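Shown here: the complex without one of its protein chains, the others still in place.
Right after this comes subunit A.
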Amino acid sequence: MMKNKADEEDYWNSSKFKAFTFDDEDDEFSRLKESKRAVNSIRPLVDEDDDEEEVEKVSWSGEPVGSISWSVNETAASNQRTDREPAFPKINTDTTSISKSHSGYSLSALFKGETHRCILGKDNTLSGDWSPEETVQRMQQGKAVSLEKFRSLQDKLLLLDYAVSAHDGNVITAPLWDLFVFPEVLFRELTDRQTALRHFIHYLTESKDQRLLLELLRYLPLSTPGLPLLQYKEHLGIADENKRRDFLKSCLSLPFSPEDSVHVEDHYTLLERQIIIEATDGHAERGGKQEIFQKFPRKASILNMPLITTLYYCCFYHYTESEGTYSSPLNIRQTFKLSEKQFFVTALAARAKLKAWPDVDALFTSRNWLGFTRKKSPLSFQRVVDVLHKNSAPTQVLQDYVALVDDAELRITLAQKHKCHDIVINTYRDLKDRQQLLGYRAKMARGSAEERKINELLNNSVRKKILSVSLPVCLSVCLCVCLSVCLPVCLSVCLPVSLTC
(Lines give C-alpha, C1' and ligand atoms only; values in the text may rest on other atoms or scores of the structure.)
Protein backbone atom coordinates (compact mmCIF):
# COMPACT_ATOMS: atom_id res chain seq x y z
CA MET A 1 0.00 0.00 0.00
CA MET A 2 3.03 2.22 0.52
CA LYS A 3 3.52 3.08 -3.06
CA ASN A 4 0.04 4.35 -3.29
CA LYS A 5 0.30 6.76 -0.45
CA ALA A 6 0.77 9.85 -2.57
CA ASP A 7 -1.75 8.68 -5.10
CA GLU A 8 -4.26 8.17 -2.41
CA GLU A 9 -3.87 11.63 -0.97
CA ASP A 10 -4.27 12.92 -4.42
CA TYR A 11 -7.32 10.85 -4.98
CA TRP A 12 -9.14 11.82 -1.86
CA ASN A 13 -8.57 15.48 -2.38
CA SER A 14 -9.04 16.00 -6.03
CA SER A 15 -11.71 15.49 -8.56
CA LYS A 16 -9.71 15.04 -11.69
CA PHE A 17 -12.57 13.78 -13.67
CA LYS A 18 -15.24 16.03 -14.94
CA ALA A 19 -18.18 13.96 -14.14
CA PHE A 20 -20.77 13.70 -16.79
CA THR A 21 -21.49 16.98 -18.37
CA PHE A 22 -22.88 15.55 -21.51
CA ASP A 23 -25.68 16.80 -23.58
CA ASP A 24 -28.76 14.77 -23.65
CA GLU A 25 -28.22 13.77 -27.20
CA ASP A 26 -29.17 10.31 -28.23
CA ASP A 27 -26.02 9.40 -29.99
CA GLU A 28 -25.21 5.95 -28.68
CA PHE A 29 -21.61 6.12 -29.54
CA SER A 30 -20.91 9.25 -27.61
CA ARG A 31 -22.72 7.76 -24.66
CA LEU A 32 -20.50 4.77 -24.74
CA LYS A 33 -17.49 7.01 -24.87
CA GLU A 34 -18.76 8.88 -21.89
CA SER A 35 -19.26 5.83 -19.78
CA LYS A 36 -15.84 4.64 -20.88
CA ARG A 37 -14.33 7.93 -19.84
CA ALA A 38 -16.15 7.84 -16.57
CA VAL A 39 -14.97 4.35 -15.86
CA ASN A 40 -11.39 5.20 -16.62
CA SER A 41 -11.49 8.30 -14.52
CA ILE A 42 -12.59 6.45 -11.44
CA ARG A 43 -9.26 5.19 -10.34
CA PRO A 44 -9.31 2.21 -8.11
CA LEU A 45 -8.77 3.16 -4.52
CA VAL A 46 -7.13 -0.09 -3.81
CA ASP A 47 -4.80 -1.80 -6.15
CA GLU A 48 -7.06 -4.35 -7.70
CA ASP A 49 -4.41 -6.99 -7.73
CA ASP A 50 -4.62 -7.11 -3.97
CA ASP A 51 -6.97 -9.86 -3.16
CA GLU A 52 -10.00 -9.18 -1.20
CA GLU A 53 -11.31 -11.93 0.89
CA GLU A 54 -14.87 -12.03 -0.19
CA VAL A 55 -14.40 -11.37 -3.86
CA GLU A 56 -14.18 -14.37 -6.07
CA LYS A 57 -10.82 -14.63 -7.72
CA VAL A 58 -10.70 -14.68 -11.45
CA SER A 59 -7.67 -15.50 -13.52
CA TRP A 60 -6.91 -13.32 -16.52
CA SER A 61 -8.62 -15.76 -18.78
CA GLY A 62 -11.71 -15.13 -16.73
CA GLU A 63 -12.02 -18.57 -15.32
CA PRO A 64 -12.81 -18.26 -11.64
CA VAL A 65 -9.82 -19.60 -9.81
CA GLY A 66 -10.93 -22.93 -8.47
CA SER A 67 -13.37 -23.73 -11.23
CA ILE A 68 -13.13 -27.12 -12.79
CA SER A 69 -11.75 -26.23 -16.16
CA TRP A 70 -9.29 -23.89 -14.52
CA SER A 71 -8.08 -26.64 -12.23
CA VAL A 72 -7.80 -29.13 -15.06
CA ASN A 73 -5.46 -26.77 -16.84
CA GLU A 74 -3.65 -26.01 -13.64
CA THR A 75 -2.98 -29.63 -12.71
CA ALA A 76 -1.96 -30.33 -16.27
CA ALA A 77 0.57 -27.54 -16.09
CA SER A 78 1.84 -28.48 -12.66
CA ASN A 79 2.14 -32.04 -13.75
CA GLN A 80 4.59 -30.99 -16.35
CA ARG A 81 6.62 -29.16 -13.79
CA THR A 82 6.85 -31.86 -11.23
CA ASP A 83 5.41 -35.27 -11.16
CA ARG A 84 5.30 -35.68 -7.46
CA GLU A 85 3.88 -32.74 -5.65
CA PRO A 86 0.12 -32.55 -5.98
CA ALA A 87 -0.12 -28.86 -6.65
CA PHE A 88 -3.27 -27.49 -5.19
CA PRO A 89 -4.19 -24.13 -6.37
CA LYS A 90 -4.98 -21.72 -3.61
CA ILE A 91 -8.66 -21.83 -3.67
CA ASN A 92 -11.20 -19.80 -1.98
CA THR A 93 -13.80 -22.09 -0.62
CA ASP A 94 -17.39 -21.98 -1.58
CA THR A 95 -18.83 -19.21 0.44
CA THR A 96 -22.41 -20.24 0.28
CA SER A 97 -23.52 -21.96 3.38
CA ILE A 98 -25.93 -24.17 1.51
CA SER A 99 -23.12 -26.12 -0.02
CA LYS A 100 -22.10 -27.32 3.41
CA SER A 101 -25.44 -28.80 4.15
CA HIS A 102 -25.27 -32.35 3.06
CA SER A 103 -28.92 -32.92 3.47
CA GLY A 104 -31.53 -32.86 0.79
CA TYR A 105 -32.07 -35.11 -2.15
CA SER A 106 -29.51 -36.42 -4.50
CA LEU A 107 -30.72 -37.02 -8.02
CA SER A 108 -30.64 -40.78 -8.04
CA ALA A 109 -32.39 -41.00 -4.70
CA LEU A 110 -35.42 -39.44 -6.34
CA PHE A 111 -36.19 -42.60 -8.18
CA LYS A 112 -35.57 -45.43 -5.85
CA GLY A 113 -34.65 -48.00 -8.39
CA GLU A 114 -31.87 -50.49 -8.10
CA THR A 115 -28.68 -48.76 -8.95
CA HIS A 116 -26.76 -51.90 -9.63
CA ARG A 117 -26.89 -53.04 -13.17
CA CYS A 118 -25.22 -55.65 -15.25
CA ILE A 119 -24.48 -55.21 -18.85
CA LEU A 120 -25.73 -57.36 -21.63
CA GLY A 121 -23.94 -60.52 -22.42
CA LYS A 122 -24.17 -64.17 -23.02
CA ASP A 123 -22.59 -64.94 -19.72
CA ASN A 124 -25.40 -63.20 -18.02
CA THR A 125 -26.91 -65.65 -15.67
CA LEU A 126 -29.80 -63.45 -14.85
CA SER A 127 -32.95 -65.11 -15.77
CA GLY A 128 -36.25 -63.50 -15.33
CA ASP A 129 -39.32 -64.21 -17.25
CA TRP A 130 -39.91 -60.84 -18.71
CA SER A 131 -41.97 -60.01 -21.72
CA PRO A 132 -40.32 -57.94 -24.45
CA GLU A 133 -42.14 -54.90 -23.13
CA GLU A 134 -40.91 -55.43 -19.59
CA THR A 135 -37.41 -56.10 -20.84
CA VAL A 136 -37.33 -52.80 -22.67
CA GLN A 137 -38.64 -51.06 -19.60
CA ARG A 138 -35.99 -52.63 -17.41
CA MET A 139 -33.32 -51.66 -19.88
CA GLN A 140 -34.52 -48.09 -19.79
CA GLN A 141 -34.40 -48.06 -16.04
CA GLY A 142 -30.90 -49.38 -16.14
CA LYS A 143 -31.76 -52.69 -14.55
CA ALA A 144 -30.15 -55.95 -15.38
CA VAL A 145 -31.63 -57.85 -18.28
CA SER A 146 -30.71 -60.79 -20.37
CA LEU A 147 -31.50 -60.96 -24.04
CA GLU A 148 -30.57 -64.63 -24.03
CA LYS A 149 -34.12 -65.78 -23.82
CA PHE A 150 -35.12 -64.00 -27.01
CA ARG A 151 -33.84 -66.81 -29.13
CA SER A 152 -36.01 -66.94 -32.16
CA LEU A 153 -35.78 -64.28 -34.81
CA GLN A 154 -39.40 -63.49 -34.19
CA ASP A 155 -38.73 -62.78 -30.53
CA LYS A 156 -35.74 -60.65 -31.31
CA LEU A 157 -37.68 -58.56 -33.78
CA LEU A 158 -40.55 -58.15 -31.38
CA LEU A 159 -38.10 -56.87 -28.81
CA LEU A 160 -36.67 -54.47 -31.39
CA ASP A 161 -40.10 -53.11 -32.19
CA TYR A 162 -40.84 -52.46 -28.54
CA ALA A 163 -37.50 -50.76 -28.16
CA VAL A 164 -38.21 -48.50 -31.13
CA SER A 165 -41.47 -47.43 -29.60
CA ALA A 166 -39.60 -46.39 -26.45
CA HIS A 167 -37.66 -43.74 -28.40
CA ASP A 168 -34.50 -44.39 -26.43
CA GLY A 169 -31.60 -44.77 -28.82
CA ASN A 170 -29.58 -46.61 -26.24
CA VAL A 171 -32.24 -49.26 -25.90
CA ILE A 172 -32.97 -49.50 -29.61
CA THR A 173 -29.42 -50.28 -30.54
CA ALA A 174 -29.07 -53.06 -28.00
CA PRO A 175 -31.38 -55.63 -29.64
CA LEU A 176 -29.97 -54.56 -32.98
CA TRP A 177 -26.57 -55.48 -31.83
CA ASP A 178 -27.99 -58.78 -30.66
CA LEU A 179 -29.31 -59.42 -34.17
CA PHE A 180 -25.93 -58.68 -35.56
CA VAL A 181 -24.96 -62.32 -35.85
CA PHE A 182 -26.88 -62.72 -39.05
CA PRO A 183 -26.21 -59.61 -41.10
CA GLU A 184 -28.29 -60.71 -44.09
CA VAL A 185 -31.34 -61.28 -41.95
CA LEU A 186 -30.80 -58.07 -40.06
CA PHE A 187 -30.43 -56.06 -43.26
CA ARG A 188 -33.59 -57.54 -44.69
CA GLU A 189 -35.64 -56.84 -41.60
CA LEU A 190 -34.28 -53.34 -41.28
CA THR A 191 -35.63 -52.27 -44.65
CA ASP A 192 -39.09 -52.49 -43.11
CA ARG A 193 -38.05 -50.64 -39.97
CA GLN A 194 -36.90 -47.20 -40.95
CA THR A 195 -36.29 -45.89 -37.45
CA ALA A 196 -34.25 -48.87 -36.41
CA LEU A 197 -32.41 -48.65 -39.72
CA ARG A 198 -31.44 -45.06 -39.10
CA HIS A 199 -30.22 -45.92 -35.63
CA PHE A 200 -28.18 -48.72 -37.03
CA ILE A 201 -26.61 -46.54 -39.72
CA HIS A 202 -25.86 -43.94 -37.09
CA TYR A 203 -24.27 -46.58 -34.91
CA LEU A 204 -22.14 -47.86 -37.76
CA THR A 205 -21.04 -44.35 -38.68
CA GLU A 206 -20.14 -43.56 -35.11
CA SER A 207 -18.26 -46.76 -34.57
CA LYS A 208 -16.47 -46.11 -37.86
CA ASP A 209 -17.35 -49.54 -39.17
CA GLN A 210 -17.00 -48.55 -42.81
CA ARG A 211 -16.98 -52.05 -44.18
CA LEU A 212 -20.25 -53.10 -42.64
CA LEU A 213 -21.84 -49.76 -43.47
CA LEU A 214 -21.02 -50.08 -47.16
CA GLU A 215 -22.23 -53.66 -47.10
CA LEU A 216 -25.48 -52.52 -45.56
CA LEU A 217 -25.89 -49.73 -48.10
CA ARG A 218 -25.35 -52.16 -50.93
CA TYR A 219 -27.96 -54.46 -49.52
CA LEU A 220 -30.69 -51.91 -49.07
CA PRO A 221 -33.11 -51.35 -51.93
CA LEU A 222 -32.22 -48.24 -53.90
CA SER A 223 -35.60 -46.78 -53.18
CA THR A 224 -34.65 -46.27 -49.52
CA PRO A 225 -35.04 -42.56 -48.99
CA GLY A 226 -31.81 -40.62 -48.71
CA LEU A 227 -29.75 -43.62 -49.64
CA PRO A 228 -28.10 -42.24 -52.81
CA LEU A 229 -26.86 -39.19 -50.93
CA LEU A 230 -25.64 -41.35 -48.09
CA GLN A 231 -23.60 -43.31 -50.58
CA TYR A 232 -22.42 -40.14 -52.32
CA LYS A 233 -21.22 -38.88 -48.95
CA GLU A 234 -18.68 -41.66 -48.83
CA HIS A 235 -16.52 -39.78 -51.33
CA LEU A 236 -15.51 -37.34 -48.60
CA GLY A 237 -13.51 -40.09 -46.97
CA ILE A 238 -11.48 -40.88 -50.09
CA ALA A 239 -8.22 -38.96 -50.14
CA ASP A 240 -6.75 -40.13 -53.42
CA GLU A 241 -8.16 -37.95 -56.18
CA ASN A 242 -8.25 -40.63 -58.84
CA LYS A 243 -10.08 -43.03 -56.57
CA ARG A 244 -12.42 -40.26 -55.56
CA ARG A 245 -13.17 -39.48 -59.19
CA ASP A 246 -13.87 -43.12 -59.94
CA PHE A 247 -16.12 -43.33 -56.93
CA LEU A 248 -18.05 -40.27 -58.04
CA LYS A 249 -18.40 -41.82 -61.46
CA SER A 250 -19.90 -44.91 -59.89
CA CYS A 251 -22.39 -42.66 -58.11
CA LEU A 252 -23.74 -41.28 -61.37
CA SER A 253 -26.01 -44.27 -61.82
CA LEU A 254 -27.67 -43.88 -58.41
CA PRO A 255 -31.30 -42.79 -58.38
CA PHE A 256 -30.84 -39.19 -57.25
CA SER A 257 -33.57 -36.64 -57.63
CA PRO A 258 -33.31 -34.98 -61.08
CA GLU A 259 -31.74 -31.80 -59.62
CA ASP A 260 -29.27 -33.65 -57.44
CA SER A 261 -28.17 -35.89 -60.27
CA VAL A 262 -27.17 -32.82 -62.30
CA HIS A 263 -25.06 -31.57 -59.41
CA VAL A 264 -23.41 -34.92 -58.81
CA GLU A 265 -22.58 -35.16 -62.48
CA ASP A 266 -21.11 -31.66 -62.43
CA HIS A 267 -19.09 -32.63 -59.40
CA TYR A 268 -17.65 -35.60 -61.23
CA THR A 269 -16.91 -33.56 -64.37
CA LEU A 270 -15.23 -30.86 -62.32
CA LEU A 271 -12.94 -33.24 -60.46
CA GLU A 272 -12.03 -35.05 -63.66
CA ARG A 273 -11.09 -31.75 -65.21
CA GLN A 274 -9.18 -30.56 -62.15
CA ILE A 275 -7.06 -33.70 -62.24
CA ILE A 276 -6.11 -32.97 -65.84
CA ILE A 277 -5.41 -29.28 -65.20
CA GLU A 278 -3.41 -30.05 -62.06
CA ALA A 279 -1.22 -32.54 -63.93
CA THR A 280 -0.59 -30.18 -66.85
CA ASP A 281 0.04 -27.09 -64.77
CA GLY A 282 2.16 -28.88 -62.21
CA HIS A 283 4.31 -30.07 -65.08
CA ALA A 284 4.48 -26.60 -66.64
CA GLU A 285 5.38 -25.05 -63.33
CA ARG A 286 8.19 -27.48 -62.69
CA GLY A 287 9.40 -27.08 -66.25
CA GLY A 288 9.84 -23.38 -65.63
CA LYS A 289 8.96 -22.56 -69.21
CA GLN A 290 5.81 -20.59 -68.66
CA GLU A 291 6.39 -17.15 -67.28
CA ILE A 292 3.09 -16.83 -65.44
CA PHE A 293 3.86 -19.71 -63.08
CA GLN A 294 7.24 -18.19 -62.30
CA LYS A 295 5.81 -14.78 -61.66
CA PHE A 296 2.81 -15.97 -59.66
CA PRO A 297 3.62 -19.37 -58.20
CA ARG A 298 0.54 -21.42 -57.48
CA LYS A 299 -0.37 -21.28 -53.82
CA ALA A 300 -2.33 -24.49 -53.60
CA SER A 301 -3.47 -27.37 -55.71
CA ILE A 302 -6.70 -26.80 -57.58
CA LEU A 303 -7.96 -30.29 -56.71
CA ASN A 304 -11.30 -30.41 -54.89
CA MET A 305 -11.76 -26.67 -55.06
CA PRO A 306 -15.22 -25.32 -55.80
CA LEU A 307 -16.22 -24.56 -59.37
CA ILE A 308 -15.98 -20.79 -59.07
CA THR A 309 -12.52 -21.03 -57.54
CA THR A 310 -11.52 -23.24 -60.44
CA LEU A 311 -12.87 -20.70 -62.87
CA TYR A 312 -10.92 -17.97 -61.09
CA TYR A 313 -7.80 -20.06 -61.34
CA CYS A 314 -8.32 -20.59 -65.05
CA CYS A 315 -9.02 -16.91 -65.62
CA PHE A 316 -5.77 -16.24 -63.80
CA TYR A 317 -3.50 -18.72 -65.54
CA HIS A 318 -5.29 -19.69 -68.74
CA TYR A 319 -7.26 -16.62 -69.74
CA THR A 320 -6.39 -16.48 -73.43
CA GLU A 321 -6.74 -20.16 -74.21
CA SER A 322 -9.10 -21.12 -76.98
CA GLU A 323 -12.37 -22.74 -76.14
CA GLY A 324 -11.04 -26.15 -77.12
CA THR A 325 -8.90 -26.77 -74.02
CA TYR A 326 -10.10 -28.10 -70.68
CA SER A 327 -8.58 -25.20 -68.82
CA SER A 328 -10.10 -22.47 -70.97
CA PRO A 329 -12.41 -20.22 -68.96
CA LEU A 330 -14.82 -20.11 -71.87
CA ASN A 331 -14.95 -23.86 -72.00
CA ILE A 332 -15.71 -24.01 -68.28
CA ARG A 333 -18.43 -21.44 -68.68
CA GLN A 334 -19.97 -23.54 -71.44
CA THR A 335 -19.68 -26.90 -69.75
CA PHE A 336 -21.17 -25.84 -66.44
CA LYS A 337 -23.63 -23.38 -67.94
CA LEU A 338 -22.47 -20.52 -65.77
CA SER A 339 -24.50 -17.34 -65.79
CA GLU A 340 -23.06 -14.25 -67.41
CA LYS A 341 -22.89 -12.51 -64.07
CA GLN A 342 -20.93 -15.24 -62.33
CA PHE A 343 -18.47 -15.49 -65.17
CA PHE A 344 -18.11 -11.75 -65.32
CA VAL A 345 -17.40 -11.21 -61.60
CA THR A 346 -14.86 -14.01 -61.49
CA ALA A 347 -13.01 -12.94 -64.64
CA LEU A 348 -13.02 -9.35 -63.47
CA ALA A 349 -11.48 -10.24 -60.11
CA ALA A 350 -8.87 -12.51 -61.66
CA ARG A 351 -7.74 -10.05 -64.34
CA ALA A 352 -7.73 -7.16 -61.89
CA LYS A 353 -5.58 -9.20 -59.52
CA LEU A 354 -3.05 -9.56 -62.34
CA LYS A 355 -3.40 -5.85 -63.06
CA ALA A 356 -4.26 -6.72 -66.65
CA TRP A 357 -6.23 -3.55 -67.17
CA PRO A 358 -6.71 -3.93 -70.94
CA ASP A 359 -8.39 -7.29 -70.24
CA VAL A 360 -10.58 -5.67 -67.62
CA ASP A 361 -11.52 -2.94 -70.06
CA ALA A 362 -12.30 -5.45 -72.76
CA LEU A 363 -14.76 -7.25 -70.50
CA PHE A 364 -17.03 -4.23 -70.56
CA THR A 365 -16.72 -3.32 -74.15
CA SER A 366 -19.64 -4.09 -76.28
CA ARG A 367 -20.23 -2.80 -79.75
CA ASN A 368 -23.60 -1.75 -80.95
CA TRP A 369 -24.76 -2.37 -84.47
CA LEU A 370 -23.21 0.82 -85.74
CA GLY A 371 -19.80 -0.15 -84.47
CA PHE A 372 -19.63 2.30 -81.58
CA THR A 373 -18.22 0.94 -78.37
CA ARG A 374 -19.98 1.36 -75.05
CA LYS A 375 -19.22 0.11 -71.60
CA LYS A 376 -21.78 -2.39 -70.42
CA SER A 377 -21.81 -4.54 -67.34
CA PRO A 378 -24.12 -7.23 -65.98
CA LEU A 379 -23.04 -5.95 -62.58
CA SER A 380 -23.75 -2.51 -61.15
CA PHE A 381 -20.77 -0.22 -61.66
CA GLN A 382 -20.69 0.31 -57.95
CA ARG A 383 -19.92 -3.37 -57.44
CA VAL A 384 -17.40 -3.24 -60.27
CA VAL A 385 -15.54 -0.44 -58.51
CA ASP A 386 -15.71 -2.48 -55.33
CA VAL A 387 -14.15 -5.52 -56.94
CA LEU A 388 -11.46 -3.45 -58.62
CA HIS A 389 -10.61 -1.68 -55.40
CA LYS A 390 -10.34 -4.94 -53.52
CA ASN A 391 -7.76 -5.93 -56.06
CA SER A 392 -5.95 -2.64 -55.45
CA ALA A 393 -6.59 -1.01 -58.76
CA PRO A 394 -4.95 2.44 -59.08
CA THR A 395 -7.05 5.60 -59.08
CA GLN A 396 -6.63 6.13 -62.81
CA VAL A 397 -8.33 2.81 -63.48
CA LEU A 398 -10.96 3.25 -60.80
CA GLN A 399 -12.09 6.64 -62.02
CA ASP A 400 -13.10 5.32 -65.41
CA TYR A 401 -15.61 3.08 -63.69
CA VAL A 402 -16.68 5.47 -60.99
CA ALA A 403 -17.62 7.88 -63.76
CA LEU A 404 -20.03 5.28 -65.10
CA VAL A 405 -22.11 5.11 -61.93
CA ASP A 406 -25.47 6.58 -62.84
CA ASP A 407 -26.66 8.00 -59.57
CA ALA A 408 -24.91 11.33 -58.87
CA GLU A 409 -25.00 10.96 -55.07
CA LEU A 410 -23.52 7.50 -55.17
CA ARG A 411 -20.96 8.62 -57.74
CA ILE A 412 -19.77 11.40 -55.45
CA THR A 413 -19.52 9.09 -52.44
CA LEU A 414 -17.52 6.54 -54.39
CA ALA A 415 -15.34 9.18 -56.00
CA GLN A 416 -14.54 10.69 -52.63
CA LYS A 417 -13.77 7.30 -51.18
CA HIS A 418 -11.37 6.53 -53.99
CA LYS A 419 -10.00 10.07 -54.31
CA CYS A 420 -11.15 10.55 -57.88
CA HIS A 421 -11.14 14.31 -57.47
CA ASP A 422 -11.96 15.13 -61.07
CA ILE A 423 -15.18 13.22 -60.89
CA VAL A 424 -16.22 14.86 -57.64
CA ILE A 425 -15.48 18.30 -59.04
CA ASN A 426 -17.19 17.64 -62.34
CA THR A 427 -20.25 16.25 -60.68
CA TYR A 428 -20.58 19.26 -58.38
CA ARG A 429 -20.08 21.44 -61.39
CA ASP A 430 -22.87 19.70 -63.25
CA LEU A 431 -25.08 19.96 -60.21
CA LYS A 432 -24.09 23.64 -60.02
CA ASP A 433 -23.40 23.23 -56.33
CA ARG A 434 -21.13 26.12 -55.44
CA GLN A 435 -21.17 25.42 -51.71
CA GLN A 436 -19.96 21.89 -52.12
CA LEU A 437 -17.23 22.98 -54.49
CA LEU A 438 -16.03 25.49 -51.92
CA GLY A 439 -16.07 22.84 -49.27
CA TYR A 440 -14.22 20.39 -51.42
CA ARG A 441 -11.56 22.94 -52.27
CA ALA A 442 -10.71 23.19 -48.60
CA LYS A 443 -9.86 19.49 -48.57
CA MET A 444 -7.50 19.70 -51.52
CA ALA A 445 -3.78 20.28 -51.10
CA ARG A 446 -2.62 23.86 -51.60
CA GLY A 447 -1.38 24.51 -55.08
CA SER A 448 -2.63 21.19 -56.40
CA ALA A 449 -4.12 20.84 -59.84
CA GLU A 450 -7.49 20.10 -58.23
CA GLU A 451 -7.46 23.34 -56.28
CA ARG A 452 -6.63 25.27 -59.39
CA LYS A 453 -9.40 23.62 -61.27
CA ILE A 454 -11.96 24.48 -58.60
CA ASN A 455 -10.71 28.07 -58.47
CA GLU A 456 -11.06 28.31 -62.18
CA LEU A 457 -14.60 27.02 -62.03
CA LEU A 458 -15.58 29.32 -59.18
CA ASN A 459 -13.97 32.44 -60.56
CA ASN A 460 -15.04 32.08 -64.07
CA SER A 461 -18.61 33.12 -63.51
CA VAL A 462 -18.99 34.07 -67.14
CA ARG A 463 -18.02 30.62 -68.10
CA LYS A 464 -20.39 29.33 -65.54
CA LYS A 465 -23.22 31.16 -67.19
CA ILE A 466 -22.26 29.84 -70.55
CA LEU A 467 -22.08 26.46 -68.98
CA SER A 468 -25.53 26.67 -67.61
CA VAL A 469 -26.86 27.90 -70.94
CA SER A 470 -24.77 25.78 -73.17
CA LEU A 471 -25.89 22.48 -71.80
CA PRO A 472 -29.58 22.80 -72.62
CA VAL A 473 -28.76 24.39 -75.94
CA CYS A 474 -26.42 21.67 -76.82
CA LEU A 475 -28.94 19.04 -75.83
CA SER A 476 -31.73 20.61 -77.80
CA VAL A 477 -29.54 20.78 -80.85
CA CYS A 478 -28.81 17.16 -80.27
CA LEU A 479 -32.47 16.34 -80.12
CA CYS A 480 -33.14 18.07 -83.41
CA VAL A 481 -30.38 16.14 -85.02
CA CYS A 482 -31.65 13.01 -83.42
CA LEU A 483 -34.96 13.33 -85.10
CA SER A 484 -33.37 13.49 -88.49
CA VAL A 485 -30.46 11.13 -87.97
CA CYS A 486 -30.47 8.30 -85.48
CA LEU A 487 -30.51 8.22 -81.72
CA PRO A 488 -27.40 6.18 -80.86
CA VAL A 489 -25.16 8.32 -83.00
CA CYS A 490 -26.49 11.46 -81.45
CA LEU A 491 -26.04 10.34 -77.91
CA SER A 492 -22.62 8.90 -78.26
CA VAL A 493 -21.36 11.93 -80.14
CA CYS A 494 -23.17 14.76 -78.43
CA LEU A 495 -23.10 13.64 -74.87
CA PRO A 496 -19.34 13.49 -74.50
CA VAL A 497 -19.23 16.92 -76.18
CA SER A 498 -21.75 18.44 -73.86
CA LEU A 499 -20.05 16.97 -70.85
CA THR A 500 -16.66 18.30 -71.73
CA CYS A 501 -17.72 21.79 -72.61
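Please note the rule applied: a residue touches a chain if its C-beta (ideal position, glycine included) is under 8 Å from a C-beta of that chain, and two chains touch if they have at least 3 such contacts; residues count from 1.
The working rule: contacts and distances are computed from a predicted model.
The listed choices are "Vacuolar protein sorting-associated protein 33A", "Protein-serine/threonine kinase", "Exocyst subunit Exo70 family protein" or "Transcription factor IBH1"; the UniProt protein name belonging to the chain that is not shown reads "Vacuolar protein sorting-associated protein 33A". When the full complex is taken into account, the listed residue touching the unshown chain is A:Phe336, out of A:Tyr219, A:Phe336 or A:Trp357. Of the listed positions A:Lys149, A:Lys249 or A:Arg383, the one in contact with the omitted chain in the full complex is A:Arg383.
Residue A:Asp168 is the one among A:Asp168, A:Glu285 or A:Glu451 that touches the chain missing from this view.
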